[in-house]
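Just passing along the structure, written as structure tokens.
A protein chain is absent from this complex, but the other protein chains hold their places.
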């Protein structure tokens, strides 16, 4: 995972320049249209943007979702169709944007980032949304369409959602993006609990790496979610032409959720930092205790080695004062006794001092 | 204890969906009704929500408390009876919410979280409250009813509390929730004092774990109490249709208390962090001092072992220059003398240098 | 010192309940009355609150100071006499409150906390003040009356202070409370300077404990002074019915002082934290250097012990290649020479490498 | 790299004093003029400032860019020509200014700082800009002209940029300065990723130095970019006489970018701090593990040395109890067996305890 996932034009490019992402594959993105009103809903997969035009002129709300690779030409076509500002279109193409909310004359432009907990680590998908009087355009460059559940609810479910205006659809989409953070949080919860037990029970070198990685990912998550919080706060409190008062109650709920999610992220960051401290201390203590045990062993043998060295001296035995013990009948056994007593006394002493 | 105690719907569920908690047991929750006015108070245990309706139409203030398991159906019934917003009802069921205060047309919706210091660690109970013109609904999902003291005061005590409006009842309930934080703080105070003496006197591996746990729980406590503070601040300063000016003085007092509680929590967090540092230093010093003592012992034996090795050399004794000491009458004793003097001198030297 | 010095009622007690502190001794508190105007001042020690009443009806300003144990009954009497809110009276009795400023219809209620540097550590005394149109009530539960200097100035000194209104008396009392923080700061200054020299010169285990204690007390001091600052800021900037514009200039000065005191506290906290780091490093270096010296000594003896072991080998001397040195006339002396040279070379090498 | 790259007059110099930088070389700076309108654009390299005057009186927008060494005289001339405040001119000459935005009666004065990632480390170039009704003056003291791409676009490209007012030119220049931060961020990204793999795989002493350097440079970058953010925020939100509403949408985009850049800088700072911790732990563990291995080896030899010492004792062999093993036919081999078994048992024991 690289931290810097922002796509940008070479400095000096005119603002509002649209370029197709070079790393794209041949696979074209798909266009999902949902057109609905109180009376019913129509679902179609478009092949060209131009097919949308007749729907826009009809009554009802039109939701167009672009999933996957989007090239500069279709963005330009979309911009012409809906009269979108070129800076907004540029932001859609140059993924890695900060979450933002920009009000233009006729429409609202929203960018949010969707975190996904994948086995390869934390992935971030940029989702761009345009809210007009009777349309919503949502653009996601990833592989999987996150909004399929909403579409199903729209077409299969009861009519409740179809009774609201386009702003409610925007809310539903943003609410889903916020709700999708909960599984990510849960995955962090599991990881941190695992790391905690590992750190306290048997810390390994890999644990350090895992803690560092969790810290990094929480850092990224926090960086992405903070501006998201501002966007939702603005939607729930400020006045926008395109967002009704009734829908603001819903945005308020959504805004509360993202605040709570951020509080969880902060909690996890704090605990991860604390875990690093505990890990370092744990590892250091473990090593030190090993060293102490080894040193204790060495220390017990120290006087014993001295004693056996003592009786290896070659003093002239003719003097009765020169190591008479060597001549005793039970001298060897006595020495063993002395050595055993020495060793036992040392061990007792060490235990008393709680060194062992 | 898991950090992430939030219940949430699978992402994509329509907002305002009410579902019964699956882990619930057969035990149904209880419905405690207190209906009171200046003239007196009636207390009843209801079996069905419908029994409440006649009371609501009478004069006086009606307080309904739902304790324990609450299913989606009764929430729906409650919502229909009092015309409550489905988002609020969803928040009641999906426990683990952030404390919040939401003003709707006819009523005020409040969520607070009650921390409980249990032997299993810190537990958090969500308490949801609705304040209408003449009613208060309180919902708590835990086992024990925290509001029993208020109910007893209402029915047994003097008439003072019965002279106020419904907003004063809300205050009384919130004040109790705030006051219940003091025993939790005291339990932390005891724990930290214990940890402090342990750390300074004889730190053990369990101490580290206990410090880490205290840090975690204080983190959780802080996360829960911060939004609570905002709720009480809003109740004491902002204007709400359902909260009278006279009651705001009381809420102000309550708001001061939660601010003080949060200051205590911050103090405890700081001290716990400092304790971790002191623990690490204490443990490391203890180990290092052991190592030093052992190394000192080994160092004293070093020259002694050298000396006894010296006289174990097999030089040809025919030369008068080759270790004549070995032939001396008191050679052995002399060597002992040399060794004792060496050892004593070393010990004196070590003591002088404050190494021992 | 316990962190949690707050007295509180068992949760569930009605708000505004007044109870006498159970740990009180028989010694009753004293009532000091000062009644003054431009023309002169009267000083009396009252035995009952009722004796105050006639003074209140006269012209001039009445200052009543309650020092020491205060029971619930006299607070109730005071409340009836001056029409005080029961919540305020409760706060007076339940010491350990956060500093607060509450404006009621007829009077201002102020709580501040007085830090005292005693040999037993930092003590905190709560001081409660009521400011009415023509009276000031001050209540302090400690042993020593902090306001005696003000009383003496009022009665002995020139008339300047007697020319002001009651709000100026409140200022004088609060200013004294703020000024009494300076000796506390000075005591911290001395302690920290002492700790600093200790840490850099010869750190001991007690130093660690002293640093931790200083940190704790600074933490408590900061927790107490922050709300005090808000109180004085409000008195110097906001409009209160009972505080004149002319007196606000004085409160502004007082507010500046508490801001400076808090800046000192922050500075001390930072330095204490830094001291802990320096202590840990100092201790660890000291231990490590001892270890290095010991290990150096051991290392010098290592090859010497090897050499003497070498000549203790029992090779068959009949072969001319088997340790001929043992047969040399000056063999023993030669070996000593070799050993001395080895030791000297090692010491030179160690010194070159700056290990010694 | 020195932190303190600010040029300042000796304290006491009158404000608005203009002095030529003494370290300048003979090479004079160049004057690039671009004069454009809807109909076309003229590009000229001026030799003297006076040549600009006729263009200023014509229709169209005049952009003068001063690159390289600028002396006090030409600044004075410029000030006289455009009626610029002497404080502004002083700020242009005394490079190392904080980014600032100052509105004067007729013109807007902007300072921004351009970070450049060079092999010698992070370089900072101050860029000063004046925006008048029909002119823009930009001054950069570095070697390379950063605005060449804009000039080329102005002259070669389509007419779009030429249709806007002078404020759009200011935006284009500031946008380029902001966009030039992205390559700097990318270079940090690469460095940090490299450091990360180094720290986890094989930390060296140079790694520490590199981490410290990265920390330092990020600190400098942050210090420079924070005020830049305020400048762009003001340009996008506040009202200025010289900045049109249509252009503010563009400044808003630019402001979003710098906020994101600052978030990246904060993220990098956090990760660098964490890296330092991981490095310290990694190095310490590595050393400790070496020590453990060595100590293990020493400990295995401890009892073996004791055993061989044992049989070096000179006990009188006439007693049957004095080391009869020495007389056994296979005594030597048996001792080898005992020693091998001892060593193997110790190794097994160490492995069991996970010490090896």
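Each chain carries a letter (A, B, C and D) given by its place in the written order, and its residues are counted from 1.
Just so we're on the same page, a residue touches a chain if its C-beta (ideal position, glycine included) is under 8 Å from a C-beta of that chain, and two chains touch if they have at least 3 such contacts.
As the structure is a computational prediction, the values presented were derived from the model and not from experiment.
Undergrad: Going by the touch rule at the top, give the shown chains the omitted chain contacts.
TA: C, D
Undergrad: Just name the one of C:19, C:134 or C:267 that touches the chain not displayed here.
TA: Checking the options C:19, C:134 or C:267, the one contacting the hidden chain is C:267.
Undergrad: Considering the whole complex, which of D:56, D:283, D:338 or D:356 touches the chain not shown?
TA: The single option touching the absent chain is D:283.
Undergrad: Per the definition of touch given earlier, which of A:12, A:312 or A:331 contacts the omitted chain?
TA: A:312
Undergrad: Name, in rising order, the residues on chain D that touch the hidden chain in the full complex.
TA: The list for chain D reads 2-4, 6, 8-9, 11-15, 85, 87, 91, 97-98, 100, 102, 205, 208-209, 212, 215-216, 219-220, 223, 226-227, 276, 279-280, 283-284, 287-288, 290-291, 293-295, 297-298, 301, 304-305, 308-309, 311-314, 317, 323, 326-333, 335.
Undergrad: Mind pulling the chain C residues that touch the left-out chain?
TA: 149-150, 153, 157, 160-161, 171-172, 175-176, 179-180, 182-183, 185-186, 189, 192-193, 200, 249-250, 252-253, 256, 259-260, 263-264, 266-268, 270-271, 274, 277-278, 281-282, 284-285, 288-289, 291-292, 295-296, 298-299, 302-303, 305-306, 309-310, 312-316, 319, 321-323, 353, 355
In the analysis below, only the chains that are shown with their structure count from here on.
Undergrad: Compute the shortest path length in steps from chain C to chain D over the network of touching chains.
TA: 3
Undergrad: Same or different for chain A and chain D, where same means more than half of the interface numbers show up on both copies?
TA: Mostly different residues: under half of the interface numbers shared.
Undergrad: For chain A and chain B, let me know how many angstrom lie between their CA-based centres, rounded off.
TA: So the centroids are 26 Å from each other.
Undergrad: Report the inter-centroid distance (CA atoms only) between chain A and chain C in whole Å.
TA: Roughly 42 Å, centre to centre.
Undergrad: What positions in chain A touch 2 or more of the other chains?
TA: Those would be 284, 288, 291, 295, 298, 305, 309, 312-314, 323.
Undergrad: Which word fits the touch map of the chains here: line, ring, star, complete or other?
TA: line
Undergrad: Spell out all pairs of chains that touch, sorted by label.
TA: A-B, A-D, B-C
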